[in-house]
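Here's a structure for you.
The complex appears here without one of its protein chains, the remainder shown in place.
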Amino acid sequence: MPSPSLTAVLLLSCCDRIGLVSRISHFIFERHGNILDLDEHVDQDEQMFFIRVSWDMKQFTIPPEDVKNAFEPLAKEFNAAWDITFLEQPTRVAVFVSKYDHCLNEILWRHKMGEFNIDIALMVSNHLDAKPIAEQHEIPFHHFPITKENKPMQEDTELSLLAEHKIDTIVLARYMQILSPMFVKAYPNKIINIHHSFLPAFVGGNPYKQAYQRGVKIIGATSHYVTEDLDEGPIIEQDIIRVSHKDNLKDLIRKGRDLERLVLARALHNHFQHRVLVHGRKTIVFE
Amino acid sequence: MPSPSLTAVLLLSCCDRIGLVSRISHFIFERHGNILDLDEHVDQDEQMFFIRVSWDMKQFTIPPEDVKNAFEPLAKEFNAAWDITFLEQPTRVAVFVSKYDHCLNEILWRHKMGEFNIDIALMVSNHLDAKPIAEQHEIPFHHFPITKENKPMQEDTELSLLAEHKIDTIVLARYMQILSPMFVKAYPNKIINIHHSFLPAFVGGNPYKQAYQRGVKIIGATSHYVTEDLDEGPIIEQDIIRVSHKDNLKDLIRKGRDLERLVLARALHNHFQHRVLVHGRKTIVFE
Amino acid sequence: MPSPSLTAVLLLSCCDRIGLVSRISHFIFERHGNILDLDEHVDQDEQMFFIRVSWDMKQFTIPPEDVKNAFEPLAKEFNAAWDITFLEQPTRVAVFVSKYDHCLNEILWRHKMGEFNIDIALMVSNHLDAKPIAEQHEIPFHHFPITKENKPMQEDTELSLLAEHKIDTIVLARYMQILSPMFVKAYPNKIINIHHSFLPAFVGGNPYKQAYQRGVKIIGATSHYVTEDLDEGPIIEQDIIRVSHKDNLKDLIRKGRDLERLVLARALHNHFQHRVLVHGRKTIVFE
Partner (left out) sequence: MPSPSLTAVLLLSCCDRIGLVSRISHFIFERHGNILDLDEHVDQDEQMFFIRVSWDMKQFTIPPEDVKNAFEPLAKEFNAAWDITFLEQPTRVAVFVSKYDHCLNEILWRHKMGEFNIDIALMVSNHLDAKPIAEQHEIPFHHFPITKENKPMQEDTELSLLAEHKIDTIVLARYMQILSPMFVKAYPNKIINIHHSFLPAFVGGNPYKQAYQRGVKIIGATSHYVTEDLDEGPIIEQDIIRVSHKDNLKDLIRKGRDLERLVLARALHNHFQHRVLVHGRKTIVFE
């Protein structure tokens, strides 16, 4: 029974050994899958193998719902970390936001343009500022004010909400709260943040002010997966813009906004197309 | 009989069809080759398949000199354009130069740094300016002054010289003569030029002057394979640098020199590592 | 009578001669103006002098409405092209748009963020697609469908409308109609267009398609003042983004959208801050 409009994507990493590409591509070939895109990387230092391969399911002899089961024996043999997804099935996303809305607006705009294949199932904020935007886009808005005292409780409720809505990926669109390790653990490599500096320069608060005081000639932005160590998660994308002595702090913030929007958008684009593998502190981005 | 220190590189293009990656990787696997790097691209518009795959020859069951013969039946079946080379075998290069020597110096410097795996077998010039540089680097220097009258004859002699020295790739390092179609045909996709503009802007002569007069805010450089149509060959690499009203023509030339050096060097880096496939007017660069 | 919150900006160009900066700065100094920013450029090839100087009007001994009159004798003596504006007085803007709304949205978003000091007095379109956006932002929307037959008449009506609303600057935010020379003449150096290529590469229609077919490794966008010669007006700002063989035409259009938005926004930012002087086919941008 063919699946006319589906594209399968396998993301896999394991220790390198002979025959991996051959075995994986043969698995696809013998089930009549046509490979559309294959990108492979071997980290020679660590002898690790990474692959992203996508194939057309049109003539595939196995229905989509059985593909994972069929592939499992091979993955076990390789002792691999892996997943198979379908490009046409939208990622279920929750957007966390505080007061700044430029990253939020950018996501909504790109979503509307068809750049992201996602369902924005809900928005979470510790403030009410973004509520009108949520309403305008008919996205359920959940207000979770955070204090030192209520944080564990609020995060618990948030996690229940996310589970209930089968959220796959959480986007921190300039969300100004630090998530607890407990929260982060629940979504490993599934929480994407935008940090408004060229990490690891200017970690922590007020990076533009730090940059301004240091007198750098270039500012940056960094999108990364969130881990328990603040600002230390695997980097997905970075970019920079030139500044000069003519730019005051306000100019840095203004120029930085453009960076934040673009860098987060590019990171999300790659994540939503299942192009990112995490290995230790690093990412492999199959662009 | 193992070949301990060799890395084979297959570059192949053909019409897309099911099973290509599987068949190719199986060919390598069953002969005990370990794939080090595989990059594949399918042009969906043209239904063309492009691949670069490199593998370790250490355990390969076929000696290097027989690999091409062994692969030929498969390539014939696919009706493919293809080549197999070995990364460790240096490309034999001739550098053509006129008076400007910044690109020449850049190539020599990178060669000395070990960035290029090449033999610079000879230098050709229509002037004598670069002769001392050739001598300093102990590269045979051949002076071919070009006039409208002697050009066909000189090119004939050049071609004999190139053939005699088994030259594989010709680098035009700001060589200011236009090669005849006859000459170009002898080295298809083997002559690399650096054009001092962001092609297709400012074709022809004096691109910096054209750029200056047009008042562009960005200038560029383009490295491309030379075809019979001047400045129309497949582009390998391009890059740009910002300019402003403060830059006069001399500044553009100065800034442009840096671009020319870098863009040509990057194009050569990819070419010498057998990362470039040509298809029609375009290149596929497996970076 | 002091004008506490005003910043005057003089933009002036004339033939170079001795004493220009001294005379101009003395004019400001003797009236108790404090210079906040002064940028000067001499084109040595053409012996032309260009200056932008801004000063604080707080202690200025002349009221804002008389500044031009006071400066006129000096400007006449220099035989200069010049204007004096006040940074705090918003530029009156009309936005022309067709179907694509990404540039329009970018302008509206930046305006809302306070990046532009403008009044968007009206929107003009040959289609109805952008009407809801206009209504949402409470901007009067004027629909002028254009055919070969009605174009002169429609442009006449547009010009009346623009005059009536005292429009200073017209932004073509991906407006897909070519303005007649008659229309262009009415707003010299006051109509700003965004062209979706790195001009002068790929003039005319479908630049992304041209770029795709040429196989460039970099695409660009150009914002320029509109002159009678299509795509030949003085360039205000350009930028580029890298593309590769993996990018199909759709990808180029998607990546290009980001460029178009940013390049137009940067050009407008400089224009609205009175940082752009036009001289012949070129601009001097005092960044």
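Note that the chains take the letters A, B and C in the order they are written out, and that residue 1 is the start of every chain.
The definition used in the following text is that a residue touches a chain if its C-beta (ideal position, glycine included) is under 8 Å from a C-beta of that chain, and two chains touch if they have at least 3 such contacts.
Since this is a predicted model, take the numbers as computed values, not measurements.
Residues touching the missing chain, restricted to subunit C, are 16-23, 25-26, 28-30, 32-42, 44, 59 (touch as defined at the top).
Against the chain not displayed here, subunit B makes contact via residues 102, 105, 109, 113, 115, 246, 254, 257-258, 262, 265, 287. Within the entire complex, the positions of subunit A that touch the omitted partner chain are 41, 43-45, 50, 198-202, 213-218, 220, 234-240, 244-246, 248-249, 281-285, 287.
FYI, only the chains that are shown with their structure count from here on.
Superposition of subunit A on subunit B using C-alpha atoms only gives a rotation of 180 degrees, nearest 5. At the interface between subunit A and subunit C, over half of the residue numbers appear on both sides, which makes the contact a same-residue one.
Separating the CA-averaged centres of subunit B and subunit C is a span of 42 Å.
In subunit B, 41, 44 are the positions where the chain touches two or more neighbouring chains simultaneously.
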